[in-house]
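Only one protein chain is missing; all other protein chains are in place.
What follows is chain A.
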Amino acid sequence: MDLLFSLVINGLMLGSLYAMVSVGLTLIFGITKVINFAHGEFMMIGMMLTYIITTYLGIHPYLTLVFVVPLLFLLGIVVQKYLIEPLKDSDEHIQIFATVGLSIAMINLVLMLAGSNNFNTPSSGLRETLGLGAATVLTGQVVIMLCSIFMVGGLHLFLTKTQMGRAIRATAQNRNAAQLMGINVSRINMVTFGIGIACVGIAAVLLSPLYPVNAQTGQSFVLIAFVIVVMGGLGSIAGAFYAALIIGLVDAFAGFYLGSSLKDVAVFGIFLLVLIFRPSGLFGNARKLAHVS
């Protein structure tokens, strides 16, 4: 019983971490229709910034949110405006290549500036363990869990209750009709991309005290994030959240019962089953998928 409980807790903690990373990706995916292969690298940049600001200003890592999130929001806007937007009329593959290129460029830029060293953001008490019955969790993990719930809730409120949110959803549903209703679609795309990147910025700040960062860090998270986004239903934020928790639990259980060498088989096996039997994702619906394609 204790063992099961530990596995569930581990799985949920890992799942909420994945959720944080995936939410921004699904937002960008669902609304601007851009598959952002550089998502992990934005996170890596966010973690690097967190490290730099924390060590130079000597402040608590969470306080760097004030700097990192706006900076990444701006970076997102710049990328959308100068890289993605000019390609909007070209083939979808070109956009994919553009984000892949951006990802490679970002990794190599960091390699050039910082080398392949690992940087450790001070953990500032966030690696303290909390006993939850038989399971142990870190304070930082609990914060990530809570924040992922707030983030998903907040984004949901933003998209349903605000004028900007409604405009964003209108753009997602039908680009041309939205434009006819007087919505500035390219501005919406810019803001959405910015918000998506800002979300991964929040994830970066919360992750930094727990994980060392190097130029390749983004790569370790991004593949699983893509699985989650597709499983949750493209563009569905709540879907991504639940899918992340499921993947987290599968990861923890398969890691224990099948061994860590086989756990990816379980994760991707489930992913394949979802693709075969519910191609629109666990929480997406066919209508949504039609808009994405």
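Definition applied: a residue touches a chain if its C-beta (ideal position, glycine included) is under 8 Å from a C-beta of that chain, and two chains touch if they have at least 3 such contacts; residues count from 1.
Note that contacts and distances are computed from a predicted model.
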- Item | Chain left out of the displayed complex - its UniProt protein name, from "Peroxiredoxin", "NADH-quinone oxidoreductase subunit N", "Amino acid-binding protein" or "Sensor protein" | "Amino acid-binding protein"
- Message: Tell me which of A:L72, A:V152, A:A215 or A:A244 is the one touching the absent chain.
- Response: A:A215
- Which of A:I59, A:I96, A:L111 or A:V185 sits in contact with the chain that's absent? A:L111
- Looking beyond the chains shown, say which of A:V200, A:A252 or A:I270 touches the absent one. A:A252
- Query: Can you name the residues of chain A that touch the chain not displayed here?
  - Reply: 3, 6-7, 10, 14, 17, 108, 111-112, 115-118, 120, 127, 129, 136, 138, 211-212, 214-216, 219-221, 251-256, 259-261, 263-264
